[in-house]
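Just dropping this structure here.
Apart from one protein chain that is not included, each protein chain of the complex appears where it belongs.
Chain lettering (A, B, C, D and E) follows the sequence in which the chains are written, and residue indices restart at 1 in each chain.
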Amino acid sequence: MGFANIAANNGWSMAFLGISIVMTGLIVLSLAISQIHKLVAFWERRQAKAAQAPAPVVEPEIESPAPALSGQCPINLDELADLYQPLTEPLGAPFELKELYRVAGESDLPHPHITIRCFREAGLLTMESEGLFSWKR
Amino acid sequence: MGFANIAANNGWSMAFLGISIVMTGLIVLSLAISQIHKLVAFWERRQAKAAQAPAPVVEPEIESPAPALSGQCPINLDELADLYQPLTEPLGAPFELKELYRVAGESDLPHPHITIRCFREAGLLTMESEGLFSWKR
Amino acid sequence: MGFANIAANNGWSMAFLGISIVMTGLIVLSLAISQIHKLVAFWERRQAKAAQAPAPVVEPEIESPAPALSGQCPINLDELADLYQPLTEPLGAPFELKELYRVAGESDLPHPHITIRCFREAGLLTMESEGLFSWKR
Amino acid sequence: MYELLISFLTNTGYYFISQDFRYVLMILVGLLFLYLGIAKKYEPLLLVPIAFGIVVGNIPFFKGFGLGIYEANSVFHYLYFGVTTGLYPSIVFLGLGAMTDFSSLLAQPKLMLLGAAAQMGVFFTLLGALALDFLPKEAASIAIIGGADGPTSIFLTAKLAPHLIGPIAIAAYSYMALIPVIQPPIMRLLTTRQERRIRMDEPREVAKTERMIFPILGVLLCCLLAPTALPLLGMLFLGNILKESGVVERLAKTARSAIIDTATVFLGFCVGMSTQADVFLTEKSLLIFCLGALAFSLATASGVIFAKIMNLFLRKKINPLLGASGVSAVPGSAREVHLMGQHEDPGNYLLMHAMACNSSGVIGSAIAAGVLWSFMM
Amino acid sequence: MYELLISFLTNTGYYFISQDFRYVLMILVGLLFLYLGIAKKYEPLLLVPIAFGIVVGNIPFFKGFGLGIYEANSVFHYLYFGVTTGLYPSIVFLGLGAMTDFSSLLAQPKLMLLGAAAQMGVFFTLLGALALDFLPKEAASIAIIGGADGPTSIFLTAKLAPHLIGPIAIAAYSYMALIPVIQPPIMRLLTTRQERRIRMDEPREVAKTERMIFPILGVLLCCLLAPTALPLLGMLFLGNILKESGVVERLAKTARSAIIDTATVFLGFCVGMSTQADVFLTEKSLLIFCLGALAFSLATASGVIFAKIMNLFLRKKINPLLGASGVSAVPGSAREVHLMGQHEDPGNYLLMHAMACNSSGVIGSAIAAGVLWSFMM
Partner (left out) sequence: MYELLISFLTNTGYYFISQDFRYVLMILVGLLFLYLGIAKKYEPLLLVPIAFGIVVGNIPFFKGFGLGIYEANSVFHYLYFGVTTGLYPSIVFLGLGAMTDFSSLLAQPKLMLLGAAAQMGVFFTLLGALALDFLPKEAASIAIIGGADGPTSIFLTAKLAPHLIGPIAIAAYSYMALIPVIQPPIMRLLTTRQERRIRMDEPREVAKTERMIFPILGVLLCCLLAPTALPLLGMLFLGNILKESGVVERLAKTARSAIIDTATVFLGFCVGMSTQADVFLTEKSLLIFCLGALAFSLATASGVIFAKIMNLFLRKKINPLLGASGVSAVPGSAREVHLMGQHEDPGNYLLMHAMACNSSGVIGSAIAAGVLWSFMM
C-alpha cells in the first residue's frame, strides 16, 4: 500500500516517462503543424508559376466522378432542361410525355429517353395527372 | 515453368472452358432479356383486356402501406390542413392552440388531437411564440 | 399423440399459466400507464409552484448541446449574417471575400475568419465565379 | 478438358435441379411471394427481401464448398448469424421502438388488454402443436406464430428450435401478408353489425412527459415479470426512449432509418435463403403452415371475443373489431379493422385505436415469447 | 401446474430483486442518469443510452439461460463484443474524425500543449491508483479516466482490465456529464480575475490544404511515437481525411451520421448494461469513482497551471482558463471555459480557442492510452 506499492510497480518512472512522451508527441506535432502553412504557401507559389506556363488541354466536364454514383444521368441536367423546356411551350402545360418525345426527336436532341427519365427522377418534370406532365423548376 | 506448367495444371482447358462458360452465360442472359419486352407487352395486353371488364370494388386510399412507417399520422395531412386552416381564419394569426381545438370540436372534425399533433410534427403548424401558433404551408 | 401428449408435456399448465402471465403483465402495465398522467399533473403543479419563486440566473444561449455536433460554428449564424450582410452592400454583388474580411475587420466583428467560413459551409455565402461571392439567403 | 467440363456441368444449378425438382417448386414459391409483395403490395418491406431470398436460396449448388447459408465460412452463413443468434430481431425492435408512437395506447390503457387477449391464440396453438407430436420446444416456436410478429417468432425459434427457423419465419410472414384474407371473415363471423358500428371516443391528447415515462415503466413492469423478454422489449423501449426523450433525435433517426433498414434487409433475405428445398420441404413444414394458420385465426378470434367480454363490464363499449388488431402484424391488422369499421359506417375512424392495440400486441407477444422460453428452460 | 408456477415465479425479476436489493439501487441510479440526460441535458447523446442500459441491465434474471451481457450466446453478449474488443470506441473515433474541424487548432498550434498538459492528471492518478493497491493494469485503466474521453477509457480498459469496463466507463461518462459541476470551482480557484479576462486573438484563416495535410501528419507523428494509439488515432484521422479531402463527401457523411450514431447507441447501451449490480457494486467500483473524480480534477488543474507556466514565457499571454478545456470531454469543458470567460467579460469569446484545446485533448489522451498500454506490455 502507498508509496511502496508505487515504487514496486515502477510507478514513478511510468508517470514521469508517460508525461514526457505525451508532451514530446504533442510538441512535435504542434511544431510540425505550425510549419504546414509555409509548406502550403511554397507549394502554391510553385503552382502559380506553373499556371503561367501555357495551360494544358482542358478536360471536358464529364471528367467529374459524380456520374459514378448518380446512376446514368447526365450531370448538366439543368442545362439540358434549358434546352427541353422551350420545346414544350407550344404544347401548353401540362403536356403529354409522348408529345415531348416527339418534339425532342424532331429537334434532334441526343438521348431523349434517358434524359427525360432523368428529368422525372430529378423532379424537374412531374406528373400532374394521369399521363400529363409539367415542368417544376 | 512456362507452357509445361500450364499444361500440368490443366491451364488450357480451364482458360478455354472458362471463356466458353462466361460467354454462354451472358449470351443466354442477353437472349432472355431481349425477349422480356415481348413478355411485358403480352402481359399488358392481357391486363388491358381485363381492365375493360367491370372494375372491381375500389379499395379506399388507406390501403397504402405508408402509415406503417410514418407513425400514426393520417396520410392526407395536406387535405386535412385544407379543412382546418379556414377554421382558424376568424381567429387571426397567430392563434392559440386551445382555440383551434375548440373550433375543430365545434366543426365535428375527427381526431383533432392527433391530427393537430401531426400538423405540428409535419411543420404545417408552427409555434410563433409561447403558446401562439400559425400555419406554415 | 393427442391429449395424452399434451398432458405428458405439461401442456395444459403451460397454456393456462402462460395466458395468465401475459394478461397479468399487460393489466399491470395498463393500470400503471393509466396513472402516469396523474403523476405528470402532480409534477407539473409542483414545477409551476417553483416557477413562481424568483427565477434562477438565466443561462446563456450557448448552453445548448447543439454545437457539439455541428462543428465549431456559432449557433446563431443567421443573426450574424444580419450583421455581415449590410457591410457588403457598398461592395455591390458579387464581391471579393478579401473585401468582406476587410470591412468585417474594420467594423470590429468578432471571429471574422471562422464566421465567414461557417457562412460558406452553411450555404449562406456562395461563390459565383472564381473568387467572387454573394449572399444566398 | 472433358473431365473438367463434366465436373463443371455436374456442379451447375441446372444439373442439381434436374436431380431434385423441389428446388423449382421453391423458386416458384419465391416468385409468387415476389408477385404478392410487388404487385399486390402485401407488406413489401418484409416480402420482397424474403421472396428474393427464397429464389436465391433455392439455386442449388455443390455442398461442402462454403457457399450456402448452412455451410460454415460462407458469406451467407455469416449474414445468417444475425438470425440464429437473435441479433437481427433485437435490432429490428430497436428501430421499431424508435418509430412507434404509443400516444393512442397511453390515452386508452384499457385497449392494452386486447393486445394481451390475442396472445391466447399462441397458447391454444401450443396445445395443438403438442397434440400433433411436436416436441415442446418446437411446439412453443410454432405457437408464437400466433403472435403475428415476425422478429419475435424468429427470435424465439432461434433460441428453442433453430432447425425450424425457415418454416416458422415463412409461415409467420406469409400469414402477416395474408392478413387481408384471414382476418375479415373471422371478424365478421364473431361480431354483429351493431357492434361493428360502435364508434370510439377521440383519444385525449397525451403529454410529452407521459410518452417519456412509458418506455421506462414498460421495460420495468414487463421485464421484471418476464426477464426473458429483455432482448426484445429492452431494445424496443430503448428505441422508444431515444425517440421520446427528444434530446437524442439524431440517434433515434438513425435507429429508425439506417439501423432498422439494414437489419430488415438482411433478416428477410437470410430467412428467405434458409428455405433451401432439401431442408425445408418436409412434412413438418407443412404441419407448421397449418398450425400457423390456426394460430393466426385463434389469435384473431381470441381478441374479438375478449373485447366482447370486456363490453359486458364496460359502460362505454369498445368496438370488438379492435380485438382483431391485438395480434399486432403492424399495421396490416389495424388497416383491416379500420376498413371493416368504415365499411359499416363511413364515419367510423378506428385506425388510431386499432394501432394502439397493434402496439400492445407487439408487447404482448414479446412477453408471450419470454414466457414460453422460460417454460422450456 | 404448481411446480411450473413456482418455477416461473422464482425466475421473475421481482423474485431476484427481493433477494438482492442492490438491483433496485442500480435501477435508481439509472433513472437518475436518465433524469440528468433528459431534463438537465447533460451530454444526452452519452447519458441516455447508458442510463437506459443501466436500467435494463439491472433487471435481474436466472443466470445460465443465455440472457445477460456476461453470458455467452446471448444477444446482449454479441452486442457487448463491440465493447470488449474495442471496436465501438474505434468506430466512434472514425465518426468523430469525420465531424471535427481542426481549423482553430491549426491556426494556433501552441494551444496543442494545453491538450497535452491536461494528460498529467492521467499519470498522477496512475500513482494514486497504484498507491491504493490496484494492480498496474487496473491502475492504468483507472488513470485514463482523467483523459475525459469515454471511448478512449473503454478502449484501454477493454485491453488491460476488461473486468472493470463497467465502473470505469460509468465513472468516465458520469464525470464528463458533471463537467459543469467539477470544473468551474477549480478554474476559479487557480486563476485571477485578471487572467480570466485575457482576450485571445482571432485565429487566422486556415487553408483547405493545411486541413488536408493535418490528418496525415497527425497519424504519422503520433503513431510513430506511440503505435499503440493506432486503433484510436488511425481511425480518428481516417475520418478526418474523409472529411477534409473533399472528394469522398458521401463517405464522410455516412461516417458522421449512420456509422457513429450506431456505434454510439450500442456502446452506450452495452456499457450501461455492464453495470449489473452483482458484478458492479463492489468496493473497487467505489474506489474507482473516487479516483475518477480525482483524475478529472487533477487534469483540469494541470491544464490551467500549465497555461500559467506557459504565460511566463509568452509575450502574447493566453487565457489560462483554456487549460481546463485540454481535458477534452468534447464539448462540455469548452462550454464551461467560454461561459466563465464571458461571465468576467461579456465580450470575451473563448469558444473557438477552447474547442482547439478540446480536440488536442482528444489526441493527447489517445496517446496517453497508447503509452499506458505499451507500459503494461
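A few remarks follow.
Keep this in mind: a residue touches a chain if its C-beta (ideal position, glycine included) is under 8 Å from a C-beta of that chain, and two chains touch if they have at least 3 such contacts.
Fair warning: this is a prediction, and the values are worked out from it, not measured in the lab.
Touch, as defined at the top, links the missing chain to these shown chains in the whole complex: A, B, D, E.
Checked against the full complex, the one of D:34, D:206 or D:372 touching the unshown chain is D:34. Contact with the omitted chain, checked across E:29, E:116, E:144 or E:225, is made by E:225. Only one of E:148, E:206 or E:242 touches the chain withheld from this view, namely E:242. Remark: the omitted chain is touched by one listed residue; of E:259, E:291 or E:324 this is E:259.
Residues 1-3, 5-6, 9-12, 14-19, 21-34, 36-37, 39-40, 43-44, 65, 69 of chain B touch the missing chain (whole complex, contact as defined above). Within the entire complex, the positions of chain A that touch the omitted partner chain are 10, 12-14, 16-17, 21, 59-60, 62-65, 67-69, 71-72, 74, 110-114, 117. Within the entire complex, the positions of chain E that touch the omitted partner chain are 85-87, 90, 94, 159, 212, 215-216, 219-220, 223-228, 230-231, 234, 237-238, 241-242, 245-248, 250-251, 253-255, 257-259, 371, 374-375, 377.
Here is the rule we use: only the chains that are shown with their structure count from here on.
If you take chain A and chain C together, the chains in touch with both are E. Superposing chain D on chain E by their CA atoms means rotating through 120 degrees, a value rounded to the nearest 5. Chain centres here are C-alpha means, and the one lying farthest from chain C is D.
For chain pairs C-E and C-D, the one joined by more C-beta pairs in contact is C-D.
Here C is the chain whose Cα centre lies closest to the centre of all protein Cα atoms. Averaged C-alpha coordinates put the centre of chain A at 41 Å from the centre of chain D.
Distance between chain C and chain D, defined via averaged C-alpha coordinates, is recorded as 33 Å. Per-chain CA centroids place chain A at a distance of 27 Å from chain B. Those residues of chain A in touch with two or more other chains do not exist in this structure.
Counting only residues that touch two or more partner chains, chain E has 4, 8, 41, 44-45. Going by the touch rule set out above, the chain pairs that meet are A-E, B-D, C-D, C-E, D-E.
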